[in-house]
Each structure stands twice: as structure tokens, then as C-alpha cells.
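The other protein chains are all here in position, but one chain of the complex has been omitted.
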Amino acid sequence: MTTSGGKSPLVRIEGVTKRFGEVTAVDGVSLHIDEGEFFALLGPSGCGKTTLMRMLAGFEAPDGGRILLNGQDMAGLPPHQRPTSMMFQSYALFPHLSVEQNIAFGLARQGWARAAIGPRVEEMLSLVRLEGLNRRKPSQLSGGQAQRVALARALAPGPRILLLDEPLAALDRKLREETQLELRALQRRLGVTFLVVTHDQDEAMVMADRIAVMRAGTIAQVGPPKAVYERPASRYVAEFLGEANLFEHGAGWRLVRPEKMSISPVPSPGALQGDVAEVAYFGDRTRYIVEVDGKALLVSRANVGGPLPFQAGDAAWVTYAPEAAVDLAS
Amino acid sequence: MTGGRGRRLAIALPYLWLLVFFALPFALVAKLSLSHTVLAMPPYAPRLDPSRGLAGVGEFLHGLSFTTYARLGSDRLYVAAYLSSLRFAAIATAILLVIGYPIAYGMSRFGPRAREALVMAVILPFWTSFLIRIYAWIAILKPAGLLNQALDLVHLAPLDLLDTNTAVIIGMVYAYLPFMVLPLYAVLEKQDASLIEAARDLGCTATQAFWRVTFPLSLPGVGAGCLLCFIPMVGEFVIPDLLGGSRTLMLGRTIWTEFFADRDWPAASAVAIVLLATLAIPIALFQRQQAKVLS
Partner (left out) sequence: MRRPSDARGPTAFNLASVALGLTFLYAPIVLLVLYSFNASRLVTVWGGFSTRWYGALLRDQQMLDAVWVTLRVGLISASAATVLGVLAAVALVRAGRFRGSGVFAGMVYAPLVMPEVILGLSLLLLFVSLGLPRGFWTVTVGHTTVTLCYATVVVQARLSSFDRGLEDAAQDLGCTPLKAFLLVTLPNIAPAVAAAWMLAFTLSLDDLVIASFTSGPGATTLPMRLYSQVRLGVNPEINAVSTLLIGVVAAGVIAAWLLQQRRRDA
């Protein structure tokens, strides 16, 4: 686990376990999240990331371990008494209330004065750039607008930490990519701690300061995106995050990312000879699958203009620089 | 069926059936309510005599009058029956809502398999005879009945409930409970659980979340359940007749008595028309809501 460079952690999760019947959804997880950090819980379906977040929000009680928020043990505290706000995957906008009533909902529960609620709602609407939609009902909003209202509603009461459950899953790809950058800029501007749960590695990499990769209820690795990608702690992390070429290496594995492989039509010392089996064109890059001794290796090349250097069936020699390789213990 | 002839047949058969056996009889009730009683069979006049042609029609129309309605309006017994029908139905509907809501809400919290079985359990009594279910209450409520035997066991004073208005309310609540629970359950079961969590997350206690989110969102079910119970209860006959006392006044019973005992067919018809006019608004509301749900 990386240390927190002197800042005090806002959230401390200590050995937290949660079981549903026979299934252990979260298994002895320890984590800390710093004040003002954008933190991502990344993992496949069923890895326990959502359960972990729901325990932080107070919707589930841990079977073991503790959760400290700002040094205070959260055990037994119901959701409405925690300084957390959640943005739900389905957005969970109240269909019987207008946009402004949705945003004002949490403020009224906190006992804000009526005179203060109106300006705060306007402030939130302009924060998410939805001015003028005050009286719309949730059914009259587009997917992107609904997502922003959900964000505004969760931020309005001024939470210490905002929990986002797959916040972009319902948006189409183009909007999702724009919104990733927007969310990140918003978080920088407000300085509020964000915890996002996602199964989308790009989303985690683009937005988060630190990522925790989860596997079957446990934490596989925690670190900044670059560190996790470049220096994965295990074969699982290497394969989950991006594409990987893995070579057997002693008791463990040696990882080389496809973009760090080199490919040449002519032999060079130490290069492996193979045939180009498949060419996949992605626009910005091209991915070649090269068959070497019956093993498929991935090689990625940036497209910088000119015709593609290889076609399926061509002979090719692939190699990598020693410093591009990472040795994995497991 | 898109074929021209087949399509026309599909429409024509049920259409004609309903015209002859529903719409036409209905027009007869309206006509009869404008007639007056005579000592004959059938016991009313004027009667339309088609053999006399247009002259007969004119005479017939001339014979119609609103005297029956005037008679009903000035008779305190009819007015009292009218008001008490509405009161019985309103009280029973309110009680049904209060006890039906927690049941429907509780059902919606179970797992999918259990929910299905519970819905079945609520529907099942509806399939068993209405008359029998009301009869069962006579044995419970009568002076030496099962309720008083139970009260006696725990040394409480007996209750004299049979043949009272309270018994009528109990019977109505019992008989119509599935009609209240099922529409409520239908809306509660569909409700997204994350809405409640969102409300809790935004600072609501469990109680506040219920009143601010769950309940307002279930209002269509509340409306459907109340209308579905209120409308038929206003015209209820069996329950007041079997469980109510001789002084329990309800319009359904009035129609029955006027018709079978007093043989005052015009009065029975006029009461029926008044009853229907009263129910027209709730029936229209109900149909509009059903149309909204179906579309």
C-alpha cells in the first residue's frame, strides 16, 4: 500500500469483512483515502467493490473490521447521519419531484433555512451547467442531464466524501469520455473527496489519483494509475488493466505491454521470429497479433501516417527492451 | 385478425351481445324510473304499445314523469339510505387503506419466490364464494358465537356485534381486502429500492423516507385500491343484508327490497339511476386511471 505523503487520511477501512450467506463479498479489506483525493475502486462484477462502498455509506453493516471517517468509527451510524453522499448507478432521482426539489431534498433534511435553499439549488444547477431546468421532472431529462442532476443532488448538502457508483455506466461512449474529464475537473475545483466504483479501467485511469484494484473481495493492488499500469503487483492486475504479453520467467511471469514491444520485417539479434496472424486497426493505433511458436503475442503501434507496415501472413521479428519488462512474482 | 370479414365478425358478435344485454336493459331502467306503479303485471305504466304506431309513442312519452324521483327526494328513508351507503363505503375504504397498506408493503419486502406465493395467498380467498365468506362471519359475530367464546376465555365482556353497523363494516373490510392490497402491492413491488436508499443517504430517517418517497410514489396504487373498493361497496347488498341489522340502510338493499318485497319497480329503478349517477364520477376516474396504466 502506498503511504499518504503526510496528509491525514479521511477514510480508514481496517480489516473489513462482509458475508452474504455463504458468499464472502468483502474479505478483510484495509484501505485509506486521503482528504481531497479522487479514489477509484476498480474490479470486475462481483469483486465486492460496490459492497465496500455501500458499507461506507451505511447501507450494509460490516461483519468484521471497522470503518473510520475523519477518525470517527461509523459502526451503527445510519446512512442519514453520515457525512457521505452517494450518487446511484440508476441515479435514483425521485420521479415525483422536480429537478430543483430533488436537489433541495437533502438540504431540507439537514435543516437548511428556506431562504438559503433556493440560492444553493441555483449554485448547484450552474455547477453542473443545467441552469433553467429547475421545474423539469426526471422523466423529461436526457440521460446526461439526469446524471448531472444526480451529481448536483449528491453534492448539494456538502458531503465530506462523495460516493459514485458506476457514475458513467448509463451514458454512451462519447458522452462518457467527456464526462470523465468534467468530473475530474469538478472534483479538483471543489476539493471534495470522491470515491468512485467502476469496472471500466479507462474511467479509473483517467479520473483517479489512486486506484484500488479488487479481486474476489480482496485488494489486489493500490496505487496511482501509472504505477498500477506500469508496475502491476500480480498477473491478475497486469491482465485486468490493459493488454499484456506474459512470458514464463522462473517461478513467476515477465510482463511486457504491447506498446513496448518492437516489431520489424527483418531479423535482429535476440528477436523472436513469427507470422502476423491478425491486424486490427483502431484509428489511432494498430494492433498486430504475431504467432511465435504457437503463442500469440500482442504488438501495438501508433499510426503516424503512411501505409500499414504489416499485413496478415507477413513474416515479422518481435522483441522488447530489457527495461520494458516487469517481473511478476505471481 | 386483419381480414375484413373476420374482423367485422370479431367486433360484431360481442358488440351486439353487449348492446342487447347491457345497453338496452340499462335504457329500460332509465325509462322505468320515469314511470309509475300500477297494480298489474308488470307493475308499472305507461307501457309502449308498438301496434298503435306514432300515436302510441306520443302517449307513452306523455306518460313519463319525474314523480318517482320527487317521491324519493322527499322521503327521509331514501335520503338516509343514500347518505348512509356513502358513509359505510367511505369508512370501510379508509379502514381498508390503513390495514391494507402495511400488508402490501410487507409483501413487497419479501424475495421474488415468496412474493409470488403471498400474492397467490391474497388472491385465493377471492376465488372462494363471497356468500360463504360472509356467512363465516355470522358464526363468529353472533351472540353465542366464536368471538364471544374467545372473549369469555380471557374474561372479557362479550360484544353484541351481529346485526349492527359495525358488523357491516367488518364484513366489507374482510371481503374487499384483496382489492385494496393487490393494487397497492403492484406499485410498491415495482418501486426502485435505490430511491429509498437515496433518500436515506440525503438525510432522511427510515420514517421520513417512507413519507417523502415511498408513499407519494404509491399514490396511483392508493387511488386504484380505494376506487376499486369504494365503488362496489356503495351498492353492496349481501353484506348489509346478512350482517347488518334491520335498521342498516344501504341503497343496494333498498333496490332489492323495493323490487322483491314492495314490488315498486319504478322506485327500484330510480334508486338504481341515482346510485349510478353518484358512482359515475369515481367510475370515470377509475377508467381514466386504468387507461393510463394500460397505455
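Letters are used for the chains, namely A and B, taken in the order the chains are written, and counting of residues starts over at 1 for each.
We adopt the following convention: contacts are C-beta pairs under 8 Å (C-beta built on N, C-alpha and C of every residue); 3 or more make two chains touch, one makes a residue touch a chain.
Since we're looking at a predicted model, the values are computed, not measured.
Of the options B:L24, B:A80, B:L156 or B:L219, the residue whose C-beta touches the omitted chain is B:L24. Summary of contacts with the chain left out: across B:V57, B:A139 or B:L156, the touching residue is B:A139. Touch with the chain omitted from the figure is made, among B:A45, B:A80, B:A94 or B:I283, by B:I283.
Within chain B, the residues in touch with the undisplayed chain are 1-3, 6-7, 9-11, 13-15, 17-26, 28-29, 32, 42, 99-100, 102-103, 105-107, 109-111, 118, 120-125, 127-133, 135-140, 142, 144-146, 149, 174, 177-178, 181, 193-194, 197, 228, 231-232, 234-238, 242, 252, 255-256, 259-260, 265, 268-269, 272, 275-276, 279, 283, 286-287, 290, 294.
One rule holds in what follows: only the chains that are shown with their structure count from here on.
Only residues 192, 194-195, 197-206, 208, 212-213, 216-217 of chain B touch chain A when the two sit together in their complex. Residues of chain A touching chain B in their complex: 57-59, 78-80, 84-86, 88-90, 92-96, 105-106, 109-110, 153-154, 157.
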